[in-house]
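As structure tokens, the structure follows; a few thoughts come after it.
The other protein chains are all here in position, but one chain of the complex has been omitted.
Note that the chains are named A and B in the order they appear, and that numbering of residues resets to 1 at the start of each chain.
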Amino acid sequence: MGKFFLNISTFLVLFWLLGPLIVIVGGSFTETPQVIFPPEGFTLKWYEQLMGRSDFLESFIDSLVLASIATTFAVFLGTITAVGLSHEKFVGREVFRAFLMSPLILPTIVTGVALFQFSRIIGLSSNLVGLAIGHTLITLPYVIRTVGAALVNLDPALAEAAESLGARPSRVLLQVIMPAIAPAILVSVIFAFIISFDQVTISIFLTGPDIMTLPIRIYTYIEFAIDPMVAAVSTLLILFSYILIVGLEKIFGLGRVFGGKS
Amino acid sequence: MTVVTSEMNVGERLDQIAASRRRKLRFLQLTPIALLYFAGLILPYLLLLRMSFNKYDAMLIFKETFSWANYSKLLTDEFYLKIVAETIGLGLAVTLATLILGYPVAWVIVRSKPRTKSLILAAVLSPLLINLVVRTYGWITILGDNGLLNNWIMAWGISDTPLPFSDNFWTVVMGLAHVTLPFMVLSLVSVMESLPANIIEASENLGASTWRIFKDIIWPLTWPGVGAGSILVFSFSISAFVTPALLGGGRVSTISTLIYEQFTFSVNWPLGSALVFLLLAMNMVVILLHSQLFKQDHG
Partner (left out) sequence: MTKSSLAIENIHLWYDQFHALRGINLSLEQGQFLALLGPSGCGKTSLLRSIAGFTHPQNGSIMISGKNVVTLKPRERNLGMVFQQYALFPHMSAAENVAFGLKCRKRSRSDIEERVKNTLEMVGLAHLADRMPRQLSGGQQQRVALARSLVIEPDVLLLDEPLGALDKKLRIQMQTELKAIQQRLNVTAIFVTHDQEEAMAMADTIAIMRDGEIEQIGSPAEIFSAPETVWAANFVGSGNVLNGKLIANGHGEFKIQGLQGCEFSLLSSCENICPDNPVFVSAENVDFSLTSDDDALIVESHRYLGVFVEVWAEAAGTRILSLMSPKKASRLVPGTRVRATAKPSELRLIGRTIN
């Protein structure tokens, strides 16, 4: 009895969790002017219509560019920082580490507002700079944590062995440490990219006429209309993150992927 | 003897040189991020703090002054107090909902065979990979006035007019529960995984009913996970913006949506900044409360 109840409720919860996704994907192929489920007929016209929308295409490019910039900065800076934190202890290291993790704990809307107001007051004209800083800040903690964990698992004797063979610190870093933590860096790249690409709350304050990310484009669009074209772009987005995650999973295994994130 | 001593001195000197070189290297490695955090996080936050003591000015946006007026307005004006209360209510409702929905799921995950386990876990976590806006859009297509549910209801003749599923408090609760459930489930799974071996069998053997096993054994032992999951979900919910803004349809106000309004439509930066610190303070209180509760349970 108890077991039956547990299984049923789990099934219902999973159905509820996945329901909207199923409706979106199914609804993107409907011939009706509204999303209905199960879809009526089968058509790709919403995808065709989407391809004709230059604003959505531009936003897609904007998101790619922004995510690439943020990922580059975050992974570069985060890796150097993680290496810096991995040396012997120094006074205040744990406090500093906690401080570096703070963008995860601070409400994203607050970070968004703070950056928004700051860029207005200092008269920052480019929205891209503000967005890049915001996205880099929000992805850095993941990079520091993932690369930091790999460094903790690294045998300290490795660096010492290289040093004893006469390698300079820069050579130790580039030729000994970096290759050993390369998998973690790759995971960080994909994580940072996904997080930046999916970011909404910070972006909403910092987008402007020169740059508008895809999630914000969808956001402003569905405030006015909810036709199946949004279902089409949403389906493509779902497919996009699915491909990234399956790639990640194929390379590293599901446990490690989610283990790193939680 | 002297030779040995001088050799040791050379060794110490070399160690010192190496240590100071490492310190220099560490300084070089940690300076860039410190600068970024200073420019991108500390300065903007300090500016917000300063702004919260300024005065709103319709022409200049704000007027430099130093007063607690914004804070006292938030804490005395009934309009704002109601929104604070609604935000807290929203957080509590979402926390309770995820707890009720997540607990059985976490239990099933922990007690399943490895294959089923990873399958359910993947299903629970998969919404995390879907963009927040897309997920919210999914709910709008289902719950909106023109949505799926209302289409079915009117097609089957249950009602002639669309039922108001969307744009209310409970829609937002449901939407936020949908977003935060994975956090709750993960917290619960991690404590349930670490329950001592055979603990349930031991209680059954001693004659405990299913209800007693839950009440006296499982619930107290999973309490830390309940606490950790609840604080995550509650903090996330009171600070969430996208879900209340889109699913609330402008009719559900939380501190976050109010902050957004103050900075975009009303351009009342001083009041918006004060709201920000009210929100931060609430988050702080939750964290302190949690650590306090947690201590009591394990003291």
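Structural remarks
Here is the rule we go by: contacts are C-beta pairs under 8 Å (C-beta built on N, C-alpha and C of every residue); 3 or more make two chains touch, one makes a residue touch a chain.
Keep in mind the model is a prediction, meaning the values are calculated, not measured.
All shown chains touched by the missing chain in the whole complex, by label: B.
If you put the hidden chain back, the residue from B:77, B:193 or B:216 that touches it is B:216. The set of chain B residues touching the chain not shown comprises 196-199, 201-209, 212, 216-217, 220-221.
Convention: only the chains that are shown with their structure count from here on.
Chain A and chain B, compared by their mean Cα positions, are separated by 17 Å.
Residues 21-22, 25-26, 28-30, 32-33, 36-37, 39-41, 43-45, 47-48, 51, 101-102, 104-105, 107-108, 118, 120-135, 137-142, 144, 146, 148, 151, 178, 181, 186, 210, 235, 239-242, 246, 256, 259-260, 263-264, 269, 272-273, 276, 279-280, 283 of chain B are the ones that touch chain A when the two sit in their complex. Every residue of chain A that touches chain B in the complex is listed here, in rising order: 2, 5-7, 9-10, 13-14, 16-21, 23-24, 27, 34-37, 77-78, 80-81, 83-85, 87-88, 90, 96, 99-100, 102-103, 105-111, 113-118, 121, 133-134, 136-137, 140, 169, 194, 198, 200-201, 204-205, 215-216, 218-219, 222-223, 226, 230-231, 234, 237-238, 241-242, 245, 254, 258, 261-262.
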